[in-house]
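All protein chains of the complex are present and in place, except for one that has been dropped.
The first chain written gets the first letter, and so on, giving A and B; residue counts start at 1 in each chain.
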Amino acid sequence: MNRLTSRGLIAGLAASALALGLVGCSPAPAPAPTDSAAPTTAAPEQVTLRFWHNATAEPLKGIWDKASRDFEASHPGVTIESTGYQNEELQRTLIPQALQAGGDAAPDVFMVWPGGEVRAQAEAGYLKDLTAPAADTIAKFGGVAKPWEVDGKQYALPFTFGITGIWYNKDLFTQAGIASTPKTLTELADAVTKLKAIDVAPIAVGAKDKWPAGHWWYQFALNTCSVQTLQTAIPALNFDDPCWIEAGTKLQEWMATEPFQEGFLATSAQQGADSSAGMVANGKAAMEFMGAWNSGQIGSLTPDGKVPAFLGWFPFPSIPGTAGDPTITMGGGDGFGVYKDAPDVAVEFAQYLVSDEVQAAFAAAGSGIPANPAAASSLTDENLKAIAAGLAGSSYVQLWLDSALGPEFGNPLNDAIVNLMGGKGTPEDIVKALKDTAAKL
Amino acid sequence: MAHTTPAGPAVSAGPAPAGRSKRRAGTGRRWLEIAVFAGPALIVFVTFVIVPVILAAVYSFFNWNGLTPLERFIGFDNYIEAFNDPDFLQAIGNNFTIVIASILIQGPLAIAAALLLNRKLRGRAFIRAAIFVPYVLAEVIAGLSWNLLLSPNGFVNALLEMVGLEEWAQPWLANPDIALWVMFWILTWKYLGFAILIMLAGLQGVPEELHEAAAIDGAGWWKAQWYVTLPLLGPTIRIWVFLSIIGSLQLFDMVWVTTRGGPLNATNTMAVYMIVNGQTRPGYGSAIAVILFLISLTVALVYQRLAMRRDLGGAITRGVR
Partner (left out) sequence: MAATTTAAPAVAKRRINWSSPLIYAVAYLVVVVSVVPVLYVWLNGFRSNADINANPAGWPNPWYFQNYLTVLGSDRFWGSLASSIIVAVGTTLGVAVLGIMAAFVIAKYDFRGRQGLYAVFAAGLMFPLTVASLPLNLLIRNLGLHGSFLGVIIPQIAFALPTTIIILVPFLRAIPDELEEAAAIDGASRIGFFWRILLPLSMPGLITVGVLAFIGSWNAYLLPLLIMAAGGMPQNLWTLPLGVTQFATQYSQDTGAVLAYTSLAMLPALLFFIAAEKRIVGGLTGAVKG
């Protein structure tokens, strides 16, 4: 059973099942020749590109749709089917299954996560090498494109990259008598106490979705581990350094201050008024530790669909008693990759999606931090400008650990973190989850 | 899919049909008829159910992330890993808790409700229709609704405050100590209608004269039900128990849309665990699927041996006489 492809296996079994069709009464649809070259190359004037992203709500959905229409207009014969799917369904179910099926089933241009995620898809051979065709774009983007590089080859082009920080409600801070944004964890703890006194949830976290809780531990690990440890431990998947356990200990101490909303274990991150973003949007929670997209997310959850005026942003405070450097930040982003058998025009489209024009619209809409440096000036949102400045001032940006480590790590790692936050696990359990997963690869 | 399958634990198709099939002319023609009639269903079933399940079983022996070709054969490692994962063991425990609670709580409730609904009652049609509403509702919709109702700022807590029970108010689905029971409540709400449906169908087979006879003897209505109707309902109850066990073991949809198995795995089930882990490790997820199948099959066979022996070859497979 060496190098058995699942597709071959299916074809065999399906054929034998169909062979059971004793007479002509079987529905017998002939197996499609999926291995043949994409038929689109035969007729270059009529091409349909399938474009999968995670924008289900405005304004981002409109930006991708408009970019698709504009590209169609400038490329006669090209039709683009732009579809937005729920983020986790897209990355964990739809894309892997479509890639595995291959052929026409696979999307031509689709969202690709950085780090270990893009590595897994690239190593399996599903992504087109964009190093040569998109050389100009890559050179222009510089370091921000690096997380989508695997073994020196570029496999996706980022459209957003930002650092994770704390989103907060300025009005509630004033009301609680918090004079300035917290610079240290101790000050953050003070703010939590003051916010509890005015009867709002100090910090919202969407622990039902697991990764938002995970980000808290990642941030603590960033502070307890040195850059050198991070840079060597992650590629080597070696978690022996005591700093990994210390991160959990610090998080445990932090949990003792009860900073999160009641019932945070069952709160989702983004859907509806009861989600963590929704709680910030409607003033029920004062803070949320979240990525750069949160401005747009919170905006979509307000009654008028606009980013509320009270929304502010500050970088995660430094943690006393750790080696961490405050200019070491955590972040990540999203990129667009191209399927290996997609027509060449798909590469053009992916490049268009990160072009100055589309990126400027992206920045102006306040959906996040554009990856294209030329679009940075189009940012109007004050918070996003602050994030861009924070990104620019970072001495080292660590990719979110679940992305950096790769798809197999997300579940066990984030599960162990949520367990610790829920009082059911220990700092050692988190490191054990990491080591166990690494051992299984 | 859980709980929605009204069917019998049938390993037996019943006794061979009596009659003339044997003396019908031409075995060739007979086989042709069998093939023409059963062939299409068999082909569709084998192609779209059996083949994928066999493939899942094959995947379960590989270390596979769903992207690469299947090439890292690891024998039973996935299975060993599953039984060493406390989260999976907890999920199995949750499944069996739900199995037992369903039988002990939903069963009697359903029987009582069916007995009530089977008698003359003003507005019976309305009551029946209302009770089946949750069963007909899509899981997606039911989950969405219960999340709204049970959220910290939701309807249930607001209602408790209104009647002065605010100390009872709490984030129902976020408390790991009670979440499984809150989940069980939602499941009961959702699937009790189906249990009542089965019981009502069973009651149609109980001759009315028996009630009347009991009534004439002066037995009270409940007494008559206890001594006369209930024993006759035996086969129906045993079938419902079987379906309830299979449904509880394979429970997925309602949990997935409501809690995703959280908080802290308190409502995790085998099927939810399978999906969560199978997303990035389909090989491992497939091993869970096989374990789930084997547990279901074992329980089904044991149950049939113990509880349904006297129904075997009869009851559900013989049909009404």
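Keep in mind that, in the parts below, contacts are C-beta pairs under 8 Å (C-beta built on N, C-alpha and C of every residue); 3 or more make two chains touch, one makes a residue touch a chain.
Being a predicted model, the structure only gives us computed values, none of them experimental.
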item: Candidates B:Leu117, B:Ile178 or B:Leu230 - the one touching the absent chain; value: B:Leu117
item: Hidden-chain contact residue, picked from the options A:Thr302, A:Ser378 or A:Thr426; value: A:Thr302
item: Candidates B:Phe73, B:Phe96, B:Trp189 or B:Tyr303 - the one touching the absent chain; value: B:Trp189
item: Options B:Leu89, B:Leu104, B:Ala129 or B:Val302, residue touching the unrepresented chain; value: B:Ala129
item: Contact set of chain B toward the excluded chain (per top definition); value: 1-2, 4-14, 16-22, 24, 30-31, 33-34, 36-38, 40-42, 44-53, 55-56, 59, 66, 113, 116-122, 126-134, 136-142, 144-146, 148-149, 153-155, 157-159, 162, 189, 192-193, 197-198, 200-202, 204-205, 208, 211-212, 215-216, 218, 220-221, 235-236, 239-240, 246, 250, 252-253, 271, 274-275, 278, 282, 285-286, 289, 292-293, 296-297, 300, 311, 314-321
item: Absent chain, residues of chain A that touch it; value: 6-7, 10-11, 14, 27, 29-32, 34, 50, 56-57, 61, 81, 83, 85-86, 89, 93-94, 97-98, 100-101, 103-105, 270-273, 275, 278, 281-282, 300-303, 305
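The rule is simple: only the chains that are shown with their structure count from here on.
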item: Centre distance in Å when chain A and chain B are each reduced to the mean of their C-alpha atoms; value: 37
item: Chain A residues within the chain B interface of the complex; value: 1-6, 9-10, 13-14, 17-18, 20-23, 25-27, 92-93, 96-97, 99-100, 120-121, 123-124, 126, 207-208, 261-267, 272-274, 284, 407-408, 410-411, 415, 418-419, 422, 424, 440
item: Residues on chain B engaged by chain A in the complex (per definition of touch); value: 32, 35-36, 39-40, 42-44, 46-47, 50-51, 54-55, 58-59, 63, 65-71, 73, 81, 87, 147-148, 151-154, 170-171, 173-176, 179, 259-260, 262-265, 276-277, 279-281
